[in-house]
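This report concerns only the one structure given below.
Removed from the display is one protein chain of the complex; every other protein chain stays in position.
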């Protein structure tokens, strides 16, 4: 940790600050410039709260050299984590297509879609039963009924299921879900992170709309310190000034996260773009850019989908895309 | 609602779309341009899910003319809502200073600060007991113990208390809290919004770091459809590219929200700027710009504060600021 | 163009507004909702300045249905534009690698790099001679001397050259340049756009750091109304809250622009990421996502590069990447 003092910092306060830092069992080394003094903190600096140092008025800025990614960080765990769910594998060289409708609607719909996406090469089935909606007046998902239908589709196809949890009140319903999804809006819902972590199941953690990578990884830390070991990170677009697409797909975080963490990273091009015509090019881009998997929305009748129809591919479109995705991935590995 | 069709939309699909919209009991009026056709939807369009229309591939864009702000909107409720808590009043011409430490730490601390801020003109006491922290390794608040201390400070001073809830598991502890705060990270935690709404107490709802005003008001709708009537909206800075301040205070939303909603709007200059030196100018700016109140962090020993010391004012600084705030507010009213 | 009136718009002013619009030779159709009135403007609405309508205080919002992309728009020119420079072709199915150093430094450097990138499959040579720098105290490019060296490298290899112009005072030096680059900082420098357009040469127009696609295409319109016909659009990253990469590569604009315009679209992964380790994955992603070309910085000694060394690939790295890029592009086409 680096502490940059203000040019007019008085020596007495500076000494009191240094004493306080040393009282935290951290070593301090001074670098005295022409105009400013810099303190280099050495040792176990991760347990120090940067804000407490920033509160000293002689302090101009505090910069962390190393981040407290104790469980998610590469350093702690150099080998890639591989998620194994049934026959599906994700991460560490294993690529996984996750597909299905935005919302589970009827038995026919979800079973037919599950069979279709499996035939195209998908290894997991997605389907929302609790839907996070901006407005209380929009469709909120089939809930318990939807969960039963989703499990039926699993039974019919053998595909593991991924579905989103929206609060701790729904936990009992998720005991039998293969991969529990935490959505972008709940990425920093600490109560939910802790409770889901305690279930010790695979978790798919979506990046919040304006979350930094640091925040994403610290949310993974909440899951992992609570017991989860198999955490999948998911880039699904961020919010920027750009108004031509629903969100801005931030694809460079895929290789960046691979540097920072051993956890697998997937991409959701459906939510990232919000438009079916952009899903295929961005799915291909993500595969070429090193993603460990893709989560794609598929619907046989997008116009009558209960949610997000505008971004759903039809099964035939998904099938054609899947083949190109696998080919691109091979080509990109060189 | 306005539906803009693509230039190459075929007539047959167009007619199917119009039939579908009319089947929702909404009237459709066509405007046929040289190159494009626009559908104007008239009637009770708020119950239509814009996404379902956007899913038609002949649709280029869907634009809402009126928003589903059924309870929070000005139209539904032209008079300003006035929040009354004990002797404090907020909104509809009543200005309210809310002050106190970021975190409740000790009995001495919170009681002394409560007395100090009351003497300076604050009408409510803030103090965090559950702290939303990005990292699981940072101080998480005194929790139950802190709540007891906060209530003690209320007893000593008569000031109503405002404190943040972080999940439904904490609800029993909040039965006796005067104003329940929902923080920026939980602005779209639907489970929490619904449960807090059912308590029918005043709620202070903070704007998420990248929430639009539409999203903020729709979160207020979740609270209000669940039973809350007294909702205070709080601007606390948004996340932008700008890296010189912790967040970017978006002050123009104050008059903008006053146009859209009857709910009172306050500003938190402490979190918006993250730096004590910027709190006073931004508090004055917010008062001049029409805010119905301010929430300001005060600490007698910022350097040893358990959280956010860098943005805390000392009681003396707060006292001087409060006087200027009241004067500016008078002057701004002209 | 759609004009949404305020709910309380008085009829008299409304009629004056309609008369004024009709006086501009545009037809107006009214859609009267329960609460609000919407005007649909039909005919040649592109000549109407939306701001003039927005200035009426009874107007709530003005939304354009069609954009004034008269020369750059797909509608005006459905066929892809193909840029032809020497033996290089770009757009309409032709993919082009542009490579070279950030700055031209010495004869040996630029000639060796030109030969190397040509051997790896690059079809154009890039090299900065006028460098746009944030600080006046940083290296500003070799200028006239650099231009001579760049042309020498062209002579040695036959590769057409692309280099950035920073102001109209430099125009005479650019008479013999194959593709004139306008950088992100100058994307809205109208004087420069007009003057470069008059040269009737191919232009590489980089998207500004916070430019919308609408703004990018309207800058292309400035070039095209002045005489340029061959305009290459370049995505090079936008500025967002994300602080782990230099900029945020906004790759979804590639397919989006292909919908809106007939002009070719390339990607600059070097400036978009600012880090050599991210250049290869993002170059592959861009190729898979449908870019018509890539512009990549290559340097044989990044550590001693005069600018942007951190994002430069070494010639060997570029060679390996180029092979994967070509393979990915083939695979992505399916």
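When the chains are written out, they are named A, B and C in that same order, and each has its own residue count from 1.
Basically, contacts are C-beta pairs under 8 Å (C-beta built on N, C-alpha and C of every residue); 3 or more make two chains touch, one makes a residue touch a chain.
Bear in mind that the values here come from a model prediction, so they are computed numbers and not experimental data.
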Contact list for the unshown chain, restricted to visible chains: A, B, C
Listed residues B:263, B:284 or B:303, member touching the removed chain: B:284
Touch criterion as defined above, residue of C:181, C:230, C:261 or C:307 at the omitted chain: C:307
Residues of subunit B (touch criterion as defined above) contacting the omitted chain: 210, 212-214, 238, 240-245, 248-256, 259, 272-273, 277-278, 281-282, 284-290, 320, 323-324, 327-328, 330-332, 334
Touching residues on subunit A - with respect to the absent chain: 2, 4, 7, 29, 31-36, 38, 40, 42-45, 63, 65-66, 75, 210, 239-241, 243
Residue ranges of subunit C at the interface with the undisplayed chain: 46-47, 49, 51-52, 54-57, 59, 68, 70, 132-139, 166-170, 185-186, 188-192, 209-210, 214-215, 218, 221-222, 225, 239, 276, 302-310, 312
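Everything below uses one rule, namely that only the chains that are shown with their structure count from here on.
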Identifier of the chain whose CA centre is least distant from the whole-structure CA centre: A
Distance from subunit C to subunit B - Cα centre to Cα centre, in angstrom: 39
Centroid distance [mean C-alpha coordinates] between subunit C and subunit A, Å: 31
Subunit A and subunit B, separation of their C-alpha mean positions in angstrom: 26
Residues within subunit A bordering two or more other chains: 210, 214
